[in-house]
Structures are given as structure tokens and as C-alpha cells.
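Sharing a structure with you now.
A single protein chain has been omitted from the complex, and every remaining protein chain is retained in its original position.
Let's look at chain A:
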Amino acid sequence: MSAVPGLREDCEELLGAFQQADTVRFERFAELWRERRFHTIFYGRIRALERNKLAKKTLELAQQYFFPPYSFQIRVGALYLLYGLYNAQLCQPKQKIRIALKDWPEIQKFQQDLLDSQHYDAAYIFMRLRLARAFHFTAMPKLLTYRTKKKIEENYFKEEFKDPSNRVNSLITNDVLEELMNIHDHYQKMKCVISADKSQPDKALSLIKDDFVVSLKDITLEHQEWQQNRMKLLRNAKVTPEAENKKKEETLLESEGSERANALARIKYKSYSAVVEVSRSRRHRQVQLESSESGSSCGKSPSRSKKASRTPQPARRGEMQVAEETVTRHIGMPVITEEDSGE
């Protein structure tokens, strides 16, 4: 099915505002909803057949935000959004929300979380939807249609709504840590058993740090905190009005991947621009550095220092300056900066 134009933007705007509000209370969501008068989204002279299709597409779009990997707050927001859209639709009988069989355990877990953390308003909203028979229990999440698509739409996840993908945490889970502790204890005991002194392992057998499990846990916690702080910074950076220093924001908003790419690009640039100075006997055949970058002037390799670099283009100069500034704003993550050596 082709998408409803503008709908994704509106939903994301509403969910974004809800995320900014940093609460999961329904009153707050209802205020935001009323501000935007979101119930008018179904207005406009639409005939019955088209109305049904529109309602179906709207509910399908909204229910995507209800599942992982979106963060908890976004999921609660999606629940409220679904409730609002389901009640605001003008079709008779109402179009239903499709939930696939594989997603039900997650939803039940989600509901349990809501009850445990005492978000009773969200749980109440969910019960209201169940009682109103608003769900279709289907085998597959998307209803299939058979028209050849002009272009394949890719699955699109808004970066900021996602829970920060915590790869470190998913590797070093609590279970893994517990097991490590157990194995460590067992190992210590074995060492005691085979050494002469039964209460303490031999000095010769101490090959590892005794408290490595604890320090591993500390390191992962640190990493998680760093990531959360970084996400907060990114979000705040987006919210501050477009000020003069657009470049600053741009570099801030680069994700980890492009930082690394930039660092790699800088290293490559350094290595390619370092030209060996030939010996004096072949002075007439100095090596000339040809740069593929536009606007750079090819010249003889001048200075003796190994870190000889071309005069960087204005853009790169700006970037490098900014890169230095970002050192102070990022927490802990090292940034490779180039020395700005003149020609």
C-alpha cells in the first residue's frame, strides 16, 4: 500500500514532543494531542471506501511504534496514539488494529512492565482497547497486497526514538556476569585445593586479577552511562535553535560510524600527503603530490617534518577546528585531531 503523505511526519512530530516532555502520563499526551487537534487527521471530504483504507493505513503506521526496538516512552506514546486514532476514526464499523501472533508475548510483557512500574493510566488505556475489541489477532503483521511496487520501501527507524543499541550490554548481561563470578570462585577454590596451604592459593598460581569480574561490571556500567549522556546531548543539540554555528551542530550530530569514518579519512589524508623528499642528487625530480581533491594546488613537497600536510581547504579547516572543540564536549571518547601545520 502506498503511504499516506505527511502522516509519518505528523506522528513522529507528536511522538517526539511526547518524548521531550519526558513523562508517560496520559494527561500530558492528551494536551499535546489537543494542541495539534490530531483528531482532525481524518477530516476532509473522503468517501467511505477511501476512508476505510485511510484508517487502516493510519493504524498500521501507528502500531509500528508500539514494538521494540523503540524505547519505553515511545512505546507508551504509541499506545496512546493508537487509542486516540482508533477512537477518532470516522469509519463505521471501526477499522481494527492488527497485531501479529509473534508480537503478543512482547505486548503482554509490556503490559506487565506497565503494571509493575505503576503506570496505571497506560494499563487502563490498553484494557480499554481490549474491551472495545480493537484488535485483530493475525498471523502476520502486514496485510499483503499484490501490486508491483515502483520502488521497494525500506524499513525505516527513526534514530532518536530507538533505545540506544547497547551492544556491550547485550553481550555482558547479568547472567553472564553471574556465571563468570561462579566460575571465578570455583577456580579460586581449585587453586586452593591443589596448593600446599589449603586456605590460600599459591603465589605462583596467581595469574589473573582477582577482582576482574567486578571491574568488568564497572566498565560496562560506565559505558552505558556514557551512551545515555551522549544521547541526551544529541537530543538537546537538535532542540537548540539553528544558531550561527551550524557546523558545530553538524559534527555533534554525527553518529559513531561517521566519526570513525572521518578519523579514518584524516589518517589516510595524512599518509597520502606525506611525501618523501628525495635525495639531493635527484633534486630535479622532486616528487609532486597530486591531490584528487578539488581546488588544492599541487606543489612540491616542502617541509621536512613527516607530518607535512597540504594547506587544507576551507571546509576541512573549519572541520578540524570544530573537531578540536568537540573534544571538550564529548565525554571521554578520544578524537584524532590533526596538527594544523602551515605550508
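Note that in this section a residue touches a chain if its C-beta (ideal position, glycine included) is under 8 Å from a C-beta of that chain, and two chains touch if they have at least 3 such contacts; residues count from 1.
Methods note: contacts and distances are computed from a predicted model.
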Per UniProt, the name of the complex member that is left out, chosen from "Gap junction protein", "snRNA-activating protein complex subunit 3", "ATP synthase subunit gamma" or "Cytochrome c oxidase subunit 3": "snRNA-activating protein complex subunit 3"
Full-complex contact with the absent chain, from A:115, A:140 or A:208: A:140
In chain A, positions touching the absent partner: 4-7, 9-10, 26-27, 30, 33-45, 47-49, 52, 84, 87-88, 90, 93-94, 96, 98, 124-125, 128, 133, 136-140, 143-148
